[in-house]
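Missing here is one protein chain; the remaining ones are kept as they sit in the complex.
Per-chain numbering from 1; labels A and B assigned in written order.
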Amino acid sequence: MDILITGTVLGGTYALIALGLTLQYGVARIMNLANGENLVLACFCAFWLYTAASINPIIGIALIAPVAFVLNWAIYAYAMKPLVDRAKNRGQLEIDSILATFGLMFIMQGVMLLVFGGEYFSYNFLSEPVRILGENYGLNRIVALGAAVVIAVALYVFLYRTRYGTAVRAVSVSPSSASLVAIDVPRMSAFAFALGGALTAAGGALLSTFYTFNASMGVIFTMKALIIVIMGGVGDVRGAVLAALLLGLAETAVASLIDPGLTLAATYTLFILVLLFRPQGIFGRQTA
Amino acid sequence: MSSTNLLSVEAARKAFGGLVAVNDVDFTVKQSELIGLIGPNGSGKTTMMNLISGALQLTSGAIRLDGEVISGMPAHQIARRGVARTFQLVRILPSLSAVENVIAGAVFGHVRAWGDDAYREAEILLDRVGLGGRGNAPTGSMTYIDQKRLELARALASNPRLLLLDEWLAGLNPSELRIGIELIRDLREDGRTIIMVEHVMDAIRSLCDRCVVMSSGVKIADGSVHDVLSQPEVVTAYLGAEDA
Partner (left out) sequence: MIRMNNREQRVAAIALLLFGAAASIPLLDEGYYLSLSVNIAMYAVLCTAWTLFSGPTHYISLATAAFFGIGTYSVGLGIDTLPFPLLLLIAALASGILAGLVGIATLRLSGVYFVIFTLGLAELVRQVVTWLQVKFLGAVGLYVFTDLAEKHIFWMLLALAAVVFITGWLVNRSRLGFAMRIIGNDETVARHVGIDVARAKVILFVISGAFIGITGAILAPRFAYVEPPSAFNPVISFQVVIMALLGGTGRLWAPLLGVIPFTILFDRISASFPNHTSLLIGVTFMAIVYFLPRGVMGLFEDIRARKDKTRPVAAGVAEAAE
């Protein structure tokens, strides 16, 4: 039971991060390996806002997310768009974007290392325990989960109930067809990329309330986000959330029941199983 | 042996989600026959070719080559069992020379040629298709008919038991067409078993022993060329109801 709740909390945070990457990869077709760095940067910003200006991280999201949105839009417009224009096919764009975002990842990590150093940071926010079903949980984790749910639901409503959101989904299914129905694909891609970055940043701010972070942990989160996105089916929001919860639960289960040092092995085993038996993911469309 | 079926397609069905491209199609091809697979655009002919060659997998039904079930096998295994094809949009290998393009067909199939022998055989084939002496020419700048000839040579290099020609005569001018038809007639005289998907009716009439007609995924006729082309359903399928 303890595993269930802790796993869900972890999964919830993963979900937010994965949703960001889903938008970036599923719609803008950019495999953003710097996603994790985005997350860590948001952690540092939330930390700074709280410790220097006493701004509650939940409120802080209202500042961090828009900044991340603008930053990611700029990244897409100046760094990614030239690759999109240059690529002759989708495979080449994927490789180019992987390499370019790799570069971005190292640059962002390098800057953060220089500015903040390699030590671990954390801060106390709502860390009082809360009793649920006989076990103690940090209030910060519960609040983070709650905020994640709110944001995820808002995203769902946007994507499935608004015109703009439907246009975004259209681009993720088929960019060429979308442009035939008068959807401005380049603009949508930039928007999706920026929104994805904002979501990841929001996830990072929430994560920082209960997780000890440092400048070099971005890669692990990127990896997990990538695995979740693929497991859930590329471009599918519900799949990403489901896969994130699965991963959170699996990791927590392995950590408690087998060994905390094998969490990555658990993640990978899940990934391998998906690749072997259902490579298009839980909700993915089979490519002919 | 020559009167048994080399290829038998049994209740073949291919569905892409809700769209059924090939719907319960049956037909057989005997050894050394030259079959025309015809029908209006969108009738499922090329899908049928793709199913036979293994480029696509059947949703249900079976395809047998000389008794052995080949449906469900990946394309490379079907190729190794002696099925070769040309493609609707010609696919040559641009960074290889012409003679290498031909050798490519022979190396991995049941022929397994390599080295000097492969080169010699390839040169003979290039001669056969009318590209003699141009083995080292850059393939990227070849004319369309020459590229088609190259693709045919590559298909022949594997000494296939079954040759699939997917609209090989499309896009040729009248004199090229004559040469193309002669080439295929030559192959037929060798005793090769061939399935041709074609729109060029002259070729069908002059070359094919038999015709299988498809329309909207269904087989609507199967018989000698003359019989099939005078059937009302076939005329309707091509021209519409008023002209039947």
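Simple rule for what comes next: a contact is a pair of C-beta atoms (placed from the backbone, for glycine too) under 8 Å apart; a residue touches a chain by one contact, two chains touch by 3 or more.
The model shown is predicted, which means the values in this text are computed figures rather than measured ones.
K.L.:
Using the document's definition of touch, tell me which of B:8, B:53 or B:71 contacts the absent chain.
P.N.:
Of these options, the touching residue for the absent chain is B:53.
K.L.:
Can you name the residues of chain A that touch the chain not displayed here?
P.N.:
31, 33, 79, 82-83, 91, 94-96, 98-100, 102-111, 113-114, 219-220, 223, 226-227, 230, 259, 261-265, 267-268, 271-272, 275-276, 279
K.L.:
Using the document's contact rule, name the residues of chain B that touch the chain not shown here.
P.N.:
Missing-chain contacts on chain B: residues 53-55, 74-77, 79-80, 84-85, 87, 91, 93-97, 100, 103-105, 107-109, 114, 136, 138-140, 154, 158.
Quick note on the criterion: only the chains that are shown with their structure count from here on.
K.L.:
Indicate the whole-number Å distance between the mean C-alpha point of chain A and the mean C-alpha point of chain B.
P.N.:
That gives a centre separation of 49 Å.
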